[in-house]
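Yeah, one chain of the complex is gone here, protein chain that is, but the others are all in their spots.
Right, chain A next:
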Amino acid sequence: MAERTAVAGDTGAVIATQGLTKRYRGGQLAVDALDLSVPRGSVFGFLGPNGSGKTTTIRMLLGLIQPTGGAAHLLGEPMPGSGRRVLPRVGALIEGPALYGFLSGRANLLRYDAADPTADPRTRAARVDRALERVGLSGAAAKKARAYSLGMKQRLGLAAALLQPRELLVLDEPTNGLDPQGMREIRSLVRELAEDGSTVFLSSHLLDEIEQVCTHTAVMHHGRLVTQGTVAEMSAGARGRLTVTTPDPGEAARVLKEHGVSDLSTAGEELSGDPPPGDPAELNTALVRAGVRVRAFGVRQASLEDVFVSLTGEGFDVAG
C-alpha cells in the first residue's frame, strides 16, 4: 500500500480546494472560498462548530453536491468530474452510517460492494468478511441491521468504508455513538490505517480526540477556513496561561501585575493570567521575594480546545 501510494505519489495534497464555494438556492452561503490542503499521509482533523460548513465541504469533495464556485481536487483529480476514477480509492463515512434495516449486516456490505464498479464480484464475499472482522462485527453479521445498536451501526458504516484498501478515508464523526471502549478501538484503527499509508480526513467534535490522533488540523467557522496547520503548531501558537495558588491572593495579584501579567483573574486562592514573554521562573522569584506564600505555580499549556475557542469565539454547539 505504501509503495502504491509512493508510485501514485504526486507529492502534493490528497485533498486540495481552491476558492471552493457553495451557495444554496435560498442564497445561504454554506462554504465561502475555501482553500484547503490536506497533505498525503496525514491524519487531518477537520474542526468547526455545527453549521460551519464542514459537511457541505465533505459532500462537495465527494461529488454529492455541486460547488457553485471554485475547484476541488481529490487525489490529484478534479471533482466531481473524475468521481468514477477517484472514488473507488476513497472510503467514506458521511454524517453517520445509513443502512438497509431489513437486510443483515453482511447483506448491507454486499450491497455497497456491488455498487463499486472496481470491486471484483468473485472476491466480494471474502472482502466483506474481512471488513466485518476488522470492525469486530463478524459475530453479528447475520443479524438484521435494524436490530443493531448505534455503535454497531457505526462500525458497519466503517466496515463499508474499509471494503477496499483506500488511499484516503473521509470519516465524519466516526466515534459518534460509541462507548469509551469503542472509541479507543476506532482511534487505534485510525492510527493503524494511517500507518498502512492511508490519509485520514477526520471530522469530529471531540477535540481531545483530534489532539490524540491527528497530525494536522483545520478549523472552519461561518463557512470560512479560519486556520490550518499541524496540531503542534496550532497548540504552540496559543500562549499558555499562568496559574498561581496562594493564601495571599491580594498581594500576589499586585506583584504579578507589576511584572506584566495581564488579564488577571482571581478565584478564591487561585489566580490566573496571561504571562509576559520570558521565563516564568522570574515571576515566581518576584512573588517569593515579596513574601507571597506560593502553594502552586505553573503555566498550563494551551489545549486545542483553547485554540478552537479563541478562533471561533463561541460555544461549541452554537452555529453563527
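The rule is simple: a contact is a pair of C-beta atoms (placed from the backbone, for glycine too) under 8 Å apart; a residue touches a chain by one contact, two chains touch by 3 or more; residues count from 1.
The rule is short, and it goes like this: contacts and distances are computed from a predicted model.
Taking the options "Indolepyruvate ferredoxin oxidoreductase alpha subunit", "ABC-2 type transport system permease protein", "Deoxyribose-phosphate aldolase" or "Aldehyde dehydrogenase (NAD+)" in turn, only "ABC-2 type transport system permease protein" matches the UniProt protein name of the chain that is not displayed.
Check A:V14, A:L47, A:I65 or A:L207 against the missing chain and you find that the one touching it is A:I65.
Checked against the hidden chain, the listed residues A:N50, A:T118 or A:S265 yield one contact partner: A:T118.
Along chain A, the points of touch with the absent chain fall at residues 59, 62-66, 70-71, 78, 80-85, 87-88, 90, 92, 94-96, 98-100, 102-103, 107, 110-121, 160.
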